[in-house]
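First comes the structure, then the notes that go with it.
The complex appears here without one of its protein chains, the remainder shown in place.
Up next, subunit A:
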Amino acid sequence: MAVHSDSASSGKKSSNGPNELLTFNAENMQNNMKIIYYSRTFLSIIGGVVAGILGFTGLKGFVFYLLLMGLTSLGLVAKAGFSTHTYFDSWNRVLLDGFLGGLMSFVLFWTFAYDIVHIF
């Protein structure tokens, strides 16, 4: 995915030494946040289509969405080399950022695929 190729590699903030000096390059941080957002949105759309085709209903679908978000977070953390503190300023950002927006897209495409495949 082209989005991932230039992702966390450009997110430089000065690493903190033993005395916790934290400085952030705001532009790089914004770039990283944008990349998280794109990845989440893209995966929610794909995940929605997959869930619809596989015929998940009700709770199973939402569990699938949560799994998907967890997978996204894991992937992002792995790409950041497991040292998220050099690329983001807090854990919550990388874990929870595009969650709700992704949920709406997921539900839309889930409904769409489910209807096309199963009802009609």
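Operating definition for what follows: a residue touches a chain if its C-beta (ideal position, glycine included) is under 8 Å from a C-beta of that chain, and two chains touch if they have at least 3 such contacts; residues count from 1.
Everything below uses one rule, namely that contacts and distances are computed from a predicted model.
Look at the chain that isn't drawn here: its UniProt entry, checked against "Polycomb group protein FIE1", "GATOR2 complex protein WDR24", "ER membrane protein complex subunit 3" or "ALA-interacting subunit", names it "ER membrane protein complex subunit 3". By the touch rule set out above, subunit A reaches the unshown chain at residues 17-19, 21, 23, 34, 37-38, 41-42, 44-45, 51-52, 56-59, 61-62, 98, 101-102, 104-112, 114-116, 119-120.
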